[in-house]
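All protein chains of the complex are present and in place, except for one that has been dropped.
And now, chain A:
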């Protein structure tokens, strides 16, 4: 699965709209993920997972920032996320299936806040991009 020139342009377009909402959308993505897929909470036993938690806000910002970074270096996502890839492989070891769940929730957040921006073509490009990010983050698992 390769990101076409159109995909890259679609993704950059979306992220230029949301970079000022990084913390808000990141936090909402996580909150939806924890609510919709309770098994994902098993990776955060040390967190306060209540709505509005400072930890979710901080972590949401981290996640969104990483996605923005990947979008800004979309020609070399593996390079841009190399350290994060190491972290996930060596320390975090989040099961690969969960990246799809996070991706689904991120798309839901986009659909809620920017429905007109999430045309079917952009939806397709974003989905591919999120898959690519997930693949990079799990690429060093074994």
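We take it that a residue touches a chain if its C-beta (ideal position, glycine included) is under 8 Å from a C-beta of that chain, and two chains touch if they have at least 3 such contacts; residues count from 1.
The rule is simple: contacts and distances are computed from a predicted model.
Engineer: One chain is missing here; what is its name in UniProt, given the choices "Dynein axonemal intermediate chain 3", "Mitochondrial ribosomal protein S30", "DNA 5'-3' helicase" or "Hemoglobin subunit epsilon"?
Structural biologist: "Hemoglobin subunit epsilon"
Engineer: Write the list of chain A residues that the hidden chain touches.
Structural biologist: Answer for chain A: residues 31-32, 35-37, 104-105, 107-108, 111-113, 115, 118-121, 123-124, 127 touch the chain left out.
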